[in-house]
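Below: the structure, in structure tokens.
The complex appears here without one of its protein chains, the remainder shown in place.
Chain nomenclature is as follows: A and B, assigned in order of appearance, with residue numbering initiated at 1 for each chain independently.
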Amino acid sequence: MFSLLKAYKKNDPSVKSLLEVLILFPGPKAIFFHRFSHFLYKLKLFFLARLISEVSRFITGIEIHPGAKVGKRFVIDHGVGVVIGETAVVGDDCLIYHGVTLGGVSKTKDFKRHPSLGDNVLVGAGAKVLGPIEIGNGVRIGANSVVTKSCGDGETIVGIPGKPTS
Amino acid sequence: MFSLLKAYKKNDPSVKSLLEVLILFPGPKAIFFHRFSHFLYKLKLFFLARLISEVSRFITGIEIHPGAKVGKRFVIDHGVGVVIGETAVVGDDCLIYHGVTLGGVSKTKDFKRHPSLGDNVLVGAGAKVLGPIEIGNGVRIGANSVVTKSCGDGETIVGIPGKPTS
Partner (left out) sequence: MFSLLKAYKKNDPSVKSLLEVLILFPGPKAIFFHRFSHFLYKLKLFFLARLISEVSRFITGIEIHPGAKVGKRFVIDHGVGVVIGETAVVGDDCLIYHGVTLGGVSKTKDFKRHPSLGDNVLVGAGAKVLGPIEIGNGVRIGANSVVTKSCGDGETIVGIPGKPTS
């Protein structure tokens, strides 16, 4: 919890105090709501879980499906317009910006439809990561890029469709 | 109305019940508000109409101008950041994702400034469809694409500027 707030401070040079992050930033609020809604989801209280996530969306502009699994010190900067799907997985120490989608392309139930991010992944503002793909550790995805294929550790992906820079 | 909720359930594998769609999803709420604001708009009660659409934007994150004409079973998934302009037309059974804009490029009053979508059109997250263009039936537009030219039935459009894939 405290380490999450410190991760925000480290990532954002405009932050003046941890109190500011705790009380004013949408990102930490969205994570707290999600910890609760994910707990309800695992108890199969789907309606209640979704209610919490919808309240969170209204307050923060960030929509995380109760089923999504997110790692430690997950920083969502600014946050408005972020959408994270039901079967998405996010590793530790990831940083995503406002407008990012971890979404699906398939309508098939009961399968993994959303991406899995490794650790230390950075996803730039407005980028869309779509489908049941694997994003390696330390990958950086550029703003407004659209990624629909898996990518290996340490790659930088840019464009529509997203391609590795070399 | 009931068919709209079923359309959401069909399109979104994460949906557990129609009640969830009705009460918790932003999309159906935005459509209900819009039916009302469009009715007021046709009575030339412009201020009141706009007030309703602004209340809807605040609650749902979806902004539909009261003048826009939308068809049956119009599904807006997630919805935050959607903007639909005054002279836009949307056919039946269309599906658009969060961050989509059906917008204008001209400042001339009294003309059609926004796009017309046929039936069964899918517009991916973050895509911008701009100008008084015609999007054919069954067209699919990729995430974050920018479409400024008309396109024929069944095409798939991707990129900035959006181009047909073949």
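What we mean here is this: a contact is a pair of C-beta atoms (placed from the backbone, for glycine too) under 8 Å apart; a residue touches a chain by one contact, two chains touch by 3 or more.
On a predicted model such as this, the values are computed, not experimentally measured, just so you know.
The chain that is not drawn here is touched, among residues B:67, B:91, B:118 or B:136, by B:67. The hidden chain makes contact, of the residues A:1, A:24 or A:55, with A:24.
Subunit A residues in contact with the hidden partner, per the touch definition given at the top, are 10-11, 13-14, 16-17, 19-20, 23-26, 59, 61, 78, 80-81, 97-99, 124-126, 142-145, 158-160. Of the residues in subunit B, those that touch the hidden partner chain are 46-47, 50-51, 54, 57-58, 61, 63, 65, 67, 80-81, 83, 85-86, 99, 101, 103-104, 106-110, 113, 126, 128, 130, 144-146, 160-161.
Everything below uses one rule, namely that only the chains that are shown with their structure count from here on.
Rounded to whole angstrom units, the spacing between the C-alpha centres of subunit A and subunit B is 25.
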